[in-house]
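Excluded from the complex is one protein chain; the other protein chains are retained at their positions.
Take a look at chain A:
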Amino acid sequence: MIKVQHVSYQYGEQKVLHDLSFTVRSGEFFGILGPNGSGKTTLLKLLSRELPLQEGTILLEGKQIERYTPKQFARLVAVLPQHADVSFGYAVQEMVELGRYAHQSSLFPRWTKEDEQAVEQALRSVSLYEKKNEPLEHLSGGERQRASLARALAQEPRVLLLDEPTNHMDLAQQLKLLDLLKKRVREKQLTVVAIFHDLNLAALYCDRILLLREGKVASIGNPHDLLEEETLQEVFQTPLKRQEHPLVPKALVTLMPTQEEMKNEKEKWAVSASDEMIVIQTVQPFKALSSALVGAGFRWATTFVNRYVPLDYHCDEAEKEMREYLQRHQFDEQWTIGMMTAVQLEDAAYVSLADESFRLLTVVTAGVGNAVDSANAWRRDDVLFAPGTINIVVLLDAHLSEAAYVQAMMTATEAKVKALYDEAVFDPKTNTMATGTSTDSLVIAASQQNEYCEYAGTITPLGKMIGRAVYEATREALKRYRKRKERS
């Protein structure tokens, strides 16, 4: 559709585009990304003929763009600029009707049925049909932008060029507009070339992305391959983190603000325990990966609550009840990880370890009334809600990769199993060695500061520390639990 070949451009002495070459295919949603001053807007202006070509050629459907007459060109290409000039005294429809200019004869234009339909359709697709008689000056910024888009759509172009189309819009409007464009791309084989500022929006909607850096192609390809941390960091000269989108198979990119180093205080956390709950507060938020009742999955948290509930606690909506409980006790739910146990909290075991690089705190409450051997659990058909849970919280002053989180969970689980083994805990039903209980929780929380740990398996110092601490704390907690059992 569009073939850019060896295009360079300079304003006076300053060269903004260096020998650019790329192709945009028909029916493609093509994104242009790059930091400010990388030449994105200049490139788009060249494509829209707002600026004359200096060097190189741009082919549109095989023909050099400067060889089209203005009307021919407008029938093929429509432009939505970043700041659409709005003229006062015109109604929305009057503005959109201008989009039909290129389809009409010059001297005695006739307003045909096709013109009427194109305008109506354009107005409907941007949801401005109901406002078609409103004067433009009554519209909000987002609505004006949509009115401009309607004019561009009324042109019925094959190619739509957009310069940051969602600039003045709120989130819902942005998605709506891009969904609309995507639909046009899919249904009418429209080709869209759009400048984006937002990496994530671009990744969500574009089929391919061109990354510009200092007027050169930094890379070009599909968003999933393109949004590599290293490439992006190099292009944007800023630390960026790539993640996976929670629902659609796309990448997300997150900015990394410059953080102040956490003051190297001795106390990264404080523990307070009562009969009712054990509360660990951290000085700054810790990134936690957990299977806790409240705040499971990845979550930034400052408060870790292990709550005691009596043996006869029974609630169908335990999570909801727990949230209400946390609220009642003035915890900010967004920053809190909450667990429950029927074990007496004074039987909890605490293990603190530290070496020159890391510091670690493990708190374990263990009840094994409900012990299960995971390898033989399938033999048991009872649904057991007998209380009895092993809750393990591991706080680390370290910077963990996602892999390290998973390995830390594995290491901690292995250590727990070993502790159960050494304490000779049996699954009462199958009479085999238990590996845990049916409702265990595990929290791995790290400050994401200090030393960076790519891995946390048992081969690493951190893994060794986790294994040892969890093992010792779990054994200790089990011993206390049993002691109490024997007394009663």
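Throughout what follows, contacts are C-beta pairs under 8 Å (C-beta built on N, C-alpha and C of every residue); 3 or more make two chains touch, one makes a residue touch a chain; residues count from 1.
In this section, contacts and distances are computed from a predicted model.
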**Chain excluded from display, named as in UniProt, from "NADH-quinone oxidoreductase subunit C", "Iron complex transport system permease protein", "Cytochrome ubiquinol oxidase subunit I" or "Pyruvate dehydrogenase E1 component subunit alpha"** = "Iron complex transport system permease protein"
**Item:** chain A residues that touch the omitted chain in the full complex
**Value:** 48-50, 69-71, 73-75, 78-79, 81, 84-91, 94-95, 98-99, 101-102, 104, 107-109, 135, 137-138, 151-152, 155
